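Below is the structure I would like to discuss, written out as structure tokens.
What you see is the complex with one protein chain gone and the rest in place.
We just call them A, B and C in the order they show up, numbering each chain from 1.
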Amino acid sequence: MSADKTRGPTRAKTGEETIAFTFDGTTYHARPGDTLAAALLANGVGLVGRSFKYHRPRGIMTAGIEEPNALVTVGKGGRAEPNTRATDLFVYPGMMVQSQNRWPSLAFDVAAIFGLAAPALGAGFYYKTFFGPAKHWLRYEAFIRRAAGLGNAPTEPDPDNFSQTAGFCDVLVVGSGPAGLKAALEAAEAGSRVMLVEQDAVPGGSLLRDPDPAIDPAAMVERIKALGGKVLLRTTASGYWDHNFLTLSQRLAEPGAVPPHGFAQRLWHVRAGRVVLATGLIERPVPFANNDHPGVMLSQAVRSYVRRWGVLPGQRVVIATNNDDAYLTAQALVEAGAEVVALLDARASGPAAPAGVTVYHDARPSSVTGRKHALRNVTAVIGGSEQSFDADLIAVSGGFVPVSHLHMQAGGKLTWNEEAQAFVPGETPQVCETIGSALHPPAAPAAAPAGKAKTSFVDFQNDVSLADIDLAWQEGYRSVEHLKRYTTLGMATDQGKTSNMTALSRLAEKQGVTVPQAGLTTFRPPYTPVTMGLLAGAGARNAGAHVRRIPLHDLHEAQEPIWQPLGYWFRPRAYPVDGEGLVAAALREAQTVRTVAGLSDVSTLGKFEVSGPDAAALLELVCATTVGKLAVGRGRYTFMLREDGFVFDDGTVWRLAENRYLLTSSTGGADRMAHHISYVRNSLRPDLKCSVVNVQEHYAGIALAGPGSRRILAALTGAEPPRHMGYAPGVLAGTPVHVLAASYSGERAFEIHVEATHAAEVWRAIEAATRAAGGAPYGLEAMELLRIEKGHVVVGGEVDGRSTPHDLGLGGMLNKAGGFIGAAGLTRPALSAPSRNNLVGLVSLEGPIPEGGMLIQRAGQSPQGHVTAAARRILEGGAIALALLEGGHKRHGEELIVTSPTRGEKARVRVTSPHFYDPAGERYRD
Amino acid sequence: MKTPYSAFSLLRGAFNGQKHWEPAWRDPEPRSSYDVIIIGGGGHGLAAAYYLAKVHGIRNVAVLEKSWIGGGNVGRNTTLVRSNYRLPQLHNFFEFGLKLWHNLSDDLNYNVMFSPRGAMFLGHNDGDMIKLAERGDAMRCDGIDAELLSPKQIAKIEPLLDLSRSARFPIDGALIQWRAGTARHDAVAWGYARAADALGVDIIQKCEVTGFVRDGNRITGVETTRGRILAARTGICVAGHSGHVAGLAGLRLPIEAQTLQALVTEGVKPMVQSVIMSQSLHCYISQSDKGGIVMGGDPDNWPSYARRGQPTIKEGAIAQAVSMMPALSRLRMLRTWSGVTDMSFDGAPIIGTTPIDGLYLNAGWCYGGFKATPASGWTYAHTLATGKPHELNAPFSLERFMTGATIDETAVGPMPNHR
Amino acid sequence: MYQIACPHCGPRAQTEFTYERTTDSVVDPAADAHTAMHALYTRANPMGLDDEVWRHTYGCRAWMVLTRHRVTHEITAVKAIGPEALA
Partner (left out) sequence: MILPGNATVTETTSITMLPAAPLHALEIWGNPQAVATRVHKALGFALPVMNRSANNAATTLLRFEPTVWLVEGDVSVLADTLGDDAALTAIGGGIVRFRLAGPHWRELLLEGGVFDTSLAAFPVGAAAATVIDHVGVRLWAQSEDACVAYVPASYAQGLHHFWDDALPLLGT
């Protein structure tokens, strides 16, 4: 693209243009330190993007993070970052940039036709049309959705990591302008632990635009660092939360670039003793017709491009202002060799202008016309009459907005500065202060807009004009929040940084009140948008949930089992041999347990050692069954209730010694059980003399079950194993173990608990002996078949959080003396209503029983219950299931239908007792 | 009579600068008494007022809003609308509402942009899939649409989900409700307000209730920042602040106020077609018409009235979302917001009478109030008009906590912070 | 994220703590059913200070009562609860 020599943005070549990058496929060259915006302007490119709604051509308006127009996609593949501000992106070698929201090209965008329909598409037009059934709206919507949106999201996974790091300091200073630098250095010199945060790539803030020979930012930064301070560049304080906690987002690499250490960004979680906000000002644009065209730029931005980057954004420049600051821009432009064709000052008087610059007072721009990359002409209302200027750039300043976002996020209040027409930070509830220009914005009196409302844009990205604000007012959307939501003002990626105050002024004018009376919108985090990957951190890979490994993971892995995720755990589900599938393997394993013996890993069970003279008293509070009468060396099944009387866990309790018990509970409930017991012991009964220690991970658990289990274990330990529900310590493979004679499978069975670090030896010994006897390891799936056939309930299945002990057939085991947690809740009438869902068994009369299926008497009926678990008889064959059925205890023998419409399955079943196998327990009792 | 909304009228406006539109609702002074006062100008309160006027012919109604209408939870949610609950009391209630949603734009003559694009719950293991089937079967038996999807079918709808087996929580399938979707939340409040106003309901903004007028065990009106206003029946409808307002009448509720956060990213071209939720993870994702990815997670599970969430809670939800859909990684979180939710003690709402005569309660919506707006308004209007619950809200009584007839969808018991 | 002054560990990040319930909803195991259910199922919900039971779950595991403001989130007092500890 060849720049017009006398029009549009330009920069004299110096040979420093050493960094090559591409924009929409064209290669350009930039100097080190250039932002993309500076580099594009230097190469004569003024047209950078298209607006959201009307697809109007847009250029570069600012030189900072407030940029509403110049949004691009940078990078490729999984690193591509859409909607990146050209003003907040430092050029690096090989950088690839694409413009957005245009088709087929930036210069010719078909969707610009929306602009023609603009008169019918004012604020909230969509609320007034597209009626008909919701399905019709889906069709309109598909079209609207494609037209909306900005860039494209990547479709590949992100190759980079994101770090999240804790930070602590006495003083956190946000902003490295003159005020921030001074505050940070003073704090560091006073011995405080200091963090100084700057969103730019170099320190200095406004000094980069308006250098002060008396202040050397780089030297001050070095001094702060030497005093032990931390200075973070390319870092934005994006959130200010409770108790002086702030989140800082740091770029370790520019968007789209390959990061040097594999980490693209770092999120700092900082707790600060004191926070100093030196966040400066953002300049206000000026509303006039077509004020969104490339070549309309904020005055300070123009000065930044001229002074910091040596770029002339235009060569024939009109300046429009309501304050003194823009006169400095005139000065900078004149020094750089541009022609300032007019300085329009809305005020009746102003300071002296640079030599050769004509100042017009009582002068406001009313419209501009433009060509592709620059303006053609500026029209102004001067006094009462219009005058046109041949110009390629207009630098505007409508006053200044203090950056008070963090102050407000911290819960701070704002006060109105009438002279500056600006809200400035006031009181704050946190240990926080604002300093510098954000507290003292320059005077800038209000000036009424002079152009046509319809194309006088306020929110540039979302195409909200003065006319839209007027329409919202007319239709009764008069609170600021209604106005914003109705017009979408301030909802774009710049979050209204350049639009909020202009809109508020218009609203105040409509209401005939002052701006502070018209209201104020709140600022919530983030200050500038933050990548989701950064907020996810390492959790992007694992959802914030590390896999929990069982102690024998590697040993099982060697047998190539089918693994089963269970909460965060992974457990063997089956050990297939000879190409077996899951179903066949599980059935073989279960049959082996029923006929010979099997061993299984039960390490994830919740386990608690409770010791001390009051151990039994604590357990009788936690457990709903009796505990205190257990003899040493004996155990029993138990269950626990929530305070509302419903069953929430079950397990076994064993008296290991006079004052020592072992309580087991379900895998899934182990963490909440640990918390619950701690609550009961420490909060409710701190007086009890006992110790509760969570030994879930200390002990690995191995279940050995089957008719041959007793003989196998006796041989391994050299001792007669305990009888059913007995406990004995023992030694197996040279390792001390606890042997608990408990049966989940319905066979004679033992749990062998061993310190996890020695579990492998014990497992190997038991496995060898079991295999020698014709047995085999079994996984969760076989365990499920065994327990369903036996009619044992499982937490998360039949124990569904809505069942009472009576529902589950456990009512008879309740501690008659009461006094346990949940006893009070259990007395409520609905917990003993006859229509409650009760645990029953189902035997199929026809067809396999779908798990989760609904129980009905006839088609079309509302369900009366559901199948909680289905299986087949292990040795006999035939489908069985456990179910919860309305009034089920009294419905044994009834015939019902199990239906699963989502799977198209159905079965005819008979209701039975849930105990299909050895209901008397003869197979494990002596 | 207001100018009806239509494409024709919009086109007419193209030639007159849209100068023909009147205010969507009036700004009346409060009268000294009404038949019914509804405290709270949120979605539910405005909907209840609309149905009182439309269905029950009771038009002498005031909606009192302490701030601006729609500024509470109806304006700060993630706009999901669905009826895919496991428990019959819940799915029947929400299904009634879903049917109202499908015709709401026409009914109100205000496009609320209800978009039935489908809402899916992902399952990540066999246990999840059985629970999803159970839920779907329960719904289907009661005549509500639900369909199980295989990973291949999911891939056709949401190709950007990580459907690989190496995902931390691999996706085994999903339960989708096609008739579920999203709506434009502000439009719901504004649409109900405009329609209620047209039927004569007084919508009174900047009018905070500071106390109740009491005669024995009967409430006869309210004290407000704009004076005393009397009414035969007064309905509380201030979810988020129910505990506080009921406290003014001396009631302690089975409710704890918690913060629920949500966020939206910068807009991108369409990448998420449906509403994605998960049976095992605690985040939900959809894409707005403007292109922003809207998502949320679990509440900050401790009590607060501040509309100010904690960053780490949000980061946890985002980690889950990015792990499910890695393409979200380079999108940027643009805006966050929080609502104050009424966490009830079984997770289900409370709509009905109270121990005090003349005082009615609509509360306890937890994080599911938006989708309930039409059904809640409809049944609350019925209750306010007749003094008795509609059959759909009868199970959601305040007494159920003391009797034990709780409606506990997630089955975690009485502690809202465990929910 | 709050900073909570654990009586045993000093100021720590809220991430390490879990909220349990308000002190007025602690159910005495010996209470009669009505009292117990009333405590379990109702809250005062003040828009101001309330006393709450918290636990330093991912720290010293001890329990404590926080007096915390529901709107400003200011924590005005922290009191240890639990078995008698060695100083």
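Just so we're on the same page, contacts are C-beta pairs under 8 Å (C-beta built on N, C-alpha and C of every residue); 3 or more make two chains touch, one makes a residue touch a chain.
None of these values were measured; they are calculated from a predicted model.
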Next item on the list: List the displayed chains that the omitted chain touches in the full complex.
Entry: A, C
Checklist line | Sole residue of A:A118, A:I550, A:V739 or A:A782 that reaches the chain not shown, by the stated touch rule | finding: A:I550
Checklist line | Of A:C690, A:A728 or A:L896, the residue in touch with the unshown chain | finding: A:C690
Margin query: Given that one chain is not shown, which residue among A:T87, A:T379 or A:S611 touches it?
Written below: A:S611
Next item on the list: By the contact definition given up top, give the residues of subunit A that touch the hidden chain.
Entry: 161, 163-168, 193, 261-263, 266, 269, 271, 537-539, 542, 544-551, 554, 568-569, 609, 611-613, 659-660, 688-691, 693, 695-700, 755-759
Next item on the list: Would you write out the residues of subunit C that touch the absent chain, in ascending order?
Entry: 8-9, 12-13, 15-16, 57-62, 80, 82-87
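Basically, only the chains that are shown with their structure count from here on.
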Note to self: Please tell me the distance, in whole Å, between the geometric centres of subunit A and subunit B computed from their C-alpha atoms.
What the structure shows: 22
Item checked: For subunit B paired with subunit C, centre-to-centre distance based on mean C-alpha positions, whole Å -> 30
Note to self: Two-or-more-chain contact residues of subunit B, please, as numbers and ranges.
What the structure shows: 308, 310-312, 402, 414
Check: Touching two or more other chains, which residues of subunit C qualify?
Finding: 1-2, 18, 20, 37, 40, 72-73
Checklist line | Residue ranges of subunit C in contact with subunit A within the complex | finding: 1-3, 13, 18, 20, 26-33, 36-37, 40, 53, 55, 57, 61-63, 72-74, 81-84
Check: Taking the complex as given, what residues does subunit B use to touch subunit A?
Finding: 5-7, 9-11, 13-15, 17-19, 21-25, 27, 67-68, 70-71, 75, 88, 101-103, 105-106, 109-111, 113-117, 124-127, 130-131, 133-134, 136-138, 140-142, 146-148, 160, 162, 168-169, 175, 181, 184, 186-187, 190-191, 205, 265-271, 281, 287, 289-291, 308, 310-312, 314-316, 318-324, 326-337, 400, 402-406, 408, 410-414, 418
Margin query: Looking at the complex, which residues from subunit A come into contact with subunit B?
Written below: 52, 75, 78-83, 117, 119-120, 122, 125-135, 137-138, 141, 144-146, 148-158, 164, 239, 241-242, 245, 247, 255, 267, 269, 411, 454, 467, 471, 474-477, 479, 481-482, 485-486, 488, 491, 493, 495, 524-526, 529-533, 535-537, 539-545, 547, 564-566, 642-646, 648, 672, 796, 800-802, 825, 828-831, 850-854, 856, 861-863, 866, 899-903
